[in-house]
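Heads up, one of the protein chains got dropped from this complex, but the rest are sitting where they should.
Chains here go by letter, A, B, C and D, matching the order in which they are written, and residues are numbered from 1 within each.
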Amino acid sequence: MGPNLLANYGEAVSAILFCIGFTNLLLQTNLIKKIIGLNIMDSAIYLFLAEKGYIAGRVAPIVVNGVTSTEAYINPIPSGLVLTGIVVSVSVTALMLSLTIRLYTRYHTLDLDEISTQLKKEGR
Amino acid sequence: MNFICNFPFFSILLSLFSGTVCSMLPAKAAKVVNRVVIITVGILSAILLLYLLSTGEPFVYWMGHFPAPWGNEIRAGVLEAGMALFFCIIMYLSMAGGAHKLYGEVVESKHNLYYILVNLLLCSLLALVYTNDMFTAYVFVEINTISACGLIMIRQVGRTIEAAVRYMIMSLLGSGLLLFGLCIMYDLTGHLLMSNIKESVSLLVANGEYQIPLIVSVALMCVGLCIKSALFPFHAWLPDAYGYSTVSSAAILSSLVSKGYIFLLIKIIYRVIGFDIFNSTRIIDVLFVFGLMGMIFGSISAIRENDIRRMIAFSSVAQIGYIYMGFGMGTQAGMVASIFHILSHAATKSLLFIAAIGLTDVSNGSRKFIDLTGAAYRNKWAGAAFMAGSLSMVGVPLFSGFISKLLFSQAAVQVEGKMLASLIVLGISTVLNAIYFMKTVIRIYTPVKESSYSGITFREMKGYAVVLVCFIVLNVILGVSSQPVVNMIEQGLAMFA
Amino acid sequence: MIILTILIPFIAGGLVPLLPFRKRWQMEVFLETAVVANSILVWYLLFHHSDSTFLLAHFTGDLNISFRVDGMSMVFAGLVSALWPFATLYAFEYMTKEKNENVFFLFYTLTYGVTLGIAFAANLLTMYFFYELLTLVTVPLVMHTLTREAVLASRKYLYYSLGGAAFAFIGLIMVIVYGSTTDFILGGVFDPERIAGHTNVLLLIYVMAFMGFGVKAAVCPFNSWLPQAGVAPTPVTALLHAVAVVKAGAFAIIRLTYYSFGTDFLKGTWAQDVVMVIVMFTIVYGCSRAVKETHIKRRLAYSTISNLSYILFGAVIMTPLGLVGALSHLVFHAVMKITSFFCAGAIMHQTDRHYVHELDGLGYKMPCIFGIFTISAFALMGVPGLAGFVSKWNLAEAAVESGNPLAWGGIACLLVSALLTAIYMLSMMVRAFFPGKDFDYNTVSDVKDPNWKMLLPLFVFTIFIIGFGLFSQPVVNFFSDVAKGNV
Amino acid sequence: MYLILLPILFPILSGAILLIFFRTSLKGNEKAKRKTLVIISGSLLVITALLTITALLTAKESFTLFYLTETLPITFAIDATGTLFSLLAVIVMLCAGFFSFAYMKHEDHESRYYGYYLLVFGVLNALCFAGNLITFYLFFELLTLSSMPLVLHNGSKEAVMAGLKYLFYSLCGAYAALFGIYFIYRNSTTLTFTAGGVLNPSTVAEHGSFLLLVAFVMILGFGVKAGMFPMHAWLPTAHPVAPAPASAVLSAVIVKAGVLAIIRIVYYIFGANFLRGSWMQTAWICLTLITIFMGSMLAYREPVLKKRLAYSTVSQLSYILFGLAVMNDTSLTGGLLHVLAHGFIKAVLFLCAGAIIYTTGKTRVDELRGIGKEMPLTIWCYTIVSLGLIGIPPTGGFISKWYLATGSLKSGLPILDVLGPVILLVSALLTAGYLLPVTIQGFFPGADYDYGKLEKQEPSKLMTVPILIMTVLSVLIGLFPNLITDYLTAIVSAVL
Partner (left out) sequence: MSKKRPAAEYQKTFAFHFFRWLSGVKDPYLDEVEMHPQKEFQMDPEAVLRHEKEHDAILDKVYDPQRNMEMKLFRKLYHATSIIFCLFLIALLLVTISWLPATGTIDRPANNEVAKRYIEKGLEETGAVNIVAGMILDYRAFDTLGESHVLFTATITVLILLRLNKTEKDEAEISDRRFEPKNDAILQLVATFLVPIIIIFGIYIILNGHLGPGGGFSGGAVIGAGLVLYLNAFGFKKTERFFTEKTYKWVCFFSLSFYCLAKSYSFYTGANQLHSVIPKGTPGAILSSGLILPLNIAVGLVVACTIYAFYAMFRKGGF
């Protein structure tokens, strides 16, 4: 264990959340739960990024009163990355949801394993 | 700055913009636009390649008004331009070869959406090839993923949708890991541009700082990309996705999409982490082992398969194993072999997919081997093309597969510890390849006594036949005059550093 | 010139389906002319060759496709080109009963070119290239009858051959990497500095490559394709699976052993012991299976398996004398086995009988065929005065001379095999000539000898067998020159 | 010069011609056809015999026909040993040949039989005249191949099987011998038969122990032909099914080829000095003794006459081999003498059995009650030679056995020097036990025998005369042994 675990408690939480999301995405057979897992995972990364951008005692990087000094603001880059990431996440979620709808209307179940079993039965 | 230096930017923007434009166009027009864009981009890349070969210097191109650490950049070297050109060729041929199937498998009203996706896919591939910025890469990886998913499920049967879901899940896992690794990397270096990260990384390594996070970050990125490119244990989505989507999609997916990720991985290895630093980690051993396992298990699954398309899909798993084995050797030669195999496999696999569709078409659309008996006589061109592709896969001299095998083996010999393992697995894998490909070839060349299937003549499929011939020629060119290509790859890799 | 000899069969073969032959004899004349002309050309080349290498194409780097005539090439090319015209003549007659002749003769003639390509290859890569090509052009021949059996057989043949080539390929790579050149040089091309410290790995690779090429030479345990491939028409089985293809495997192993890896490097190592044990086992195994087999052609195919390992046995003794033995058996066995296969083919053609137990009483009805068959059987057994004895003598002498106790054991294997050869060949002859007390000769009353197209090759081969048996000295002298590198 | 070739080539060629052309070229009725055939074959046989004797008398130098390879000449030379065997061959072949003219009446494919018979004759001559090991080996194999058709002549299933068995056993032996030849070729100065051996002294020092093994393998190999344990099993299978004259030739001459082969390699290639006292000699003697005892025992148990005689051959041949194996002058003389004695005796025995079968069709010993009354001449001959085989003085058998026993005793081998004579003695008793019942039952069928059924049915002259001639010869050997022993001593002193 390194020296900064306690200092990085926010990142630690995000890491745990990431893994929870990851496992959900990997293991849940229910598609909706999978999507929730996906969102947890993405959010964990945003949390991580936000933590990384934070510098104690400084404000968001919106120029107030024309003060353009480094000492005043936090790092703007992670915030930008988070913004981009959110859009990606939204898109992907929408896509996953629509796939789920499609599968549900066809097979009347959200269980992916069941769907594949049905597929294999009808398929060959 | 030479005007030609704008070409990478033009290619990306052109394909991106054409995607938007296509959304307003009817299917026919969208098709034309799509073709024109691919050809144009191809020509641009070719010119760029020639230009780069003549100058011998890579260049960076600001995306905006700000230079390296602040603004986005793209970068073009020989390898990038060559890849772009090659991707265009393959994509054009795949689209042309599978065009006639699109009408049967996709609702007419959604054709233009299909072309949009292809354009966007091309755009994302080009961006992945040219980008010099990690975060840009991430964004375009996502475009790539989503559009690939769209390509899979454009043919809406249950299987493809299920496959698309599985594909998305695996891809998202991969993206998540990639992004997480990226974030850690950013935290360690404070940069997002590849060249800057590399400087910082080498500094960190030299100072011995942050060793564990560095390695973990690299590992996360690698695993993410491996998952996305369907390396062996993560290939569950692949057979259905490749096997049931419409044929152009299958060809493009297998030969380009996964290759795009792999190319990104190469860029990360060379341009972000540094080849030597990467090789000093244990990651290459892991890649090596999984590559070998992929070679074997992919082939074994392919042998057990009873469906020609799925068989070819499983063969992709094996071939991706080859590529990762090349990475795993951790030498320049191995890398060259891997890149050559990217080319050779792309050329061969799309040929196989497109030839397979010709064969299934003359067998009442059935893809089971028993129905394919004698299909090569009913569709001679497809039969010949399938045979050529198979021979290439098996590694018969004259075809590209032989050269990549040769390069792999030569590379393997130079790596003391991994030589035997890789050579033996190469041998076994060739045997397995021979088994399932040659089984199919013999099957399609076995005539049936009373045929209830109708044949197809050359007149009815001129375009298709031409595409097949082009593919074969491409394959043979790669197989016979491989030296220039290999030189180019070496030159390109040198430019990476 | 060299390239011409390879190209003529290609062109002639390619023209067969294209040219509009009205009648069958026109095609026959055309093909026979082409083949004979090519053979003459080859022989001319053998006597008037230059040492220069003919470069055809560059692959990558210093890997190229090039051709050269050296001693080994002369042996193999001479053998192939001597046998091919006769075999073609025989095939004309045999194929009257089969369909799709055009395709058959197309590939049949192509194979000629490819085999010559193997013979004339100047480096390992070229040989490998033609070796793979050989597999591909012969598969349609095996598949010719298109029965399910044939398809399965050709599949197996293809898997085995390509798979074997894959392992041989590893050997090729080793030679590329550790050798100073890939050209064939008697004594090997390994660079002593480069191989230092890699000896064991190289030996392992040698064993693998040996087994790889050995697939074509039907080394146990990779031999089961050969009997199965017997479903092909007899000219194919005879020429390809007794001469061209399998001999190409043996040829390739000799090239690999003597001209690429080099005997100095291999001799006395565990690798030599391993391959020798494998070969010895195959010798005995092939014969035992032949004894148990009742289908004539398959029985002969098993016999081929065993005899091929004789050649390999000579090769792995790894002395010049061993090479002489190997070469002499390479040539003599080709003649003997093609004769016996043609006899079997003639029997099948004339009577449609395929099994040993159906041969009863045919001996006196087809005296020519069975007379020749008997002579070839005696030759295979190694009766002194016939070709087989000489080659076995050379092999055994090489083994004795090598002083390797394992090789002495190999002699025992040779002799056990000779005994088994006697069993499986002579039990056929006895059946044919002494059918038993109450055999009804009416059942074979309409059987007679085939016509001249079949008999002519057989008589010629018989003369060869006896000639080689009695006056082998010039040939053997030539072989020893080859083995010493004087040619 | 070429004279030496004539007795070889003439029968071979004439036999081949007979085989190839006689089937079709003869027209006319069966009887005339047969008559022609018999006359032709008979004359050919006589000519061959004459040629052989001429060659024996005149040709003295060796003659090389051609070279198989540079170092492998096909050479013929006549020496004393060869002459001995050749004489035996000529006499037995002639007698049995004439016997068969009568006997073969009731068999098919006569021309085939005579053709192969002549072939065998030629090959036998060649074998006796062979000047070096390669030539010898060549004709040894040819002998097997050409004599096989004689065995399977009658074409029944058993005959064919027996023929194949004979063939494969012999080939097995021949190949074992070939194994040795390969090594000898390397380790000797020449392959030409030279009294006292041709081994290269330097290599002997180096590979001595291995060469002993080689010698043993070769003896085992050639021993197959000579019916030595453990490869004797072909004999009892082959003899009963072959035609009687063929059995006679087989048993009297062809198996002797194995003996000749062993003499050649032991005394002319390896040399007795090299082998004497080695483990190989001991093992060999043991094998011969086992064979002697076993053969006699088996014969004693056997009810079928021809098979009984076959076992007897197994046993008797090992007498000879025993003599060879002991490797001193006395025993060797005894062995060679037994070659002649056994040759004549066994030929007579088989011919008698053939005559019995021909006339009465009886094969089992217990069917032969009163046979002496029916065909007294035959049975008398049988009885006389039986006594010879048992070793009752003054027959040839007695003398040879005497030599064998004394040789053994004088050899100084531990245990075996006494064991040998003991086993010889036991075997002699057994011999009496299996041979004499025929005589006893034949002449004294017992009180309850029905003499009414008895009718005299002596076979034809063509049968009885050969039997008589050989009976006389066998008796002569016993009566005037010195003539022969002198001749043999010359041979023995040369090789030892």
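Just so it is clear, a contact is a pair of C-beta atoms (placed from the backbone, for glycine too) under 8 Å apart; a residue touches a chain by one contact, two chains touch by 3 or more.
Just so it is clear, the model here is predicted, and its values are computed rather than measured.
Residue B:Gly150 is the one among B:Pro58, B:Gly150 or B:Gly274 that touches the chain missing from this view.
Although one chain is not drawn, its touching partners on subunit A can still be listed: residues 1-5, 7-8, 10-12, 15-16, 18-19, 22-23, 26-27, 51-56, 60-63, 66, 68-70, 72-73, 75-80, 83-84, 86-88, 90-92, 94-95, 97-99, 101-102, 113, 116-117, 120-121, 124. For subunit B, the residues touching the chain absent from view are 1, 5-6, 9, 13, 16-17, 19-21, 23-24, 61-66, 69-72, 74, 107, 109-110, 113-114, 116-117, 120, 123-124, 127, 133, 135-136, 139-140, 142-143, 146-147, 149-150, 153-154, 156, 161, 180, 184, 186-192, 200, 210-213, 216-217, 306, 368, 370. Interface residues of subunit D with the unshown chain, by the touch rule above, are 161, 164-165, 168, 232-237, 294, 298, 302, 310-311.
By definition in this document, only the chains that are shown with their structure count from here on.
Geometrically, the chain at the heart of the complex, using CA-atom means, is C.
As a whole-number value, the distance joining the C-alpha centres of subunit A and subunit C reads 67 Å. In whole angstrom, the spacing between the mean C-alpha positions of subunit B and subunit D is 83.
Subunit B has no residue in contact with two or more other chains. If you sketch which chains touch which, the chains link end to end in a single open path, with no loop closing it. Working note: touching chain pairs come out as A-B, B-C, C-D.
Taken in their complex, subunit B has these residues touching subunit A: 135, 139, 142, 146, 149, 153, 156, 158-159, 161-162, 164-166, 168-169, 172-173, 176, 179-180, 183, 186-187, 192, 212. Put simply, subunit A touches subunit B in their complex at residues 2, 18, 21-22, 25-26, 31, 34, 38, 41-42, 45, 48-49, 52, 77-78, 81, 84-85, 88, 91-92, 95-96, 99-100, 102-103, 106-107, 112, 115-116, 118-119, 122-123.
Contact residues on subunit B toward subunit C in their complex (touch as defined above): 391, 394-398, 403, 405-407, 409-410, 412-414, 419-420, 423-424, 426-431, 434-435, 438-439, 442-443, 445-447, 480, 482-483, 486.
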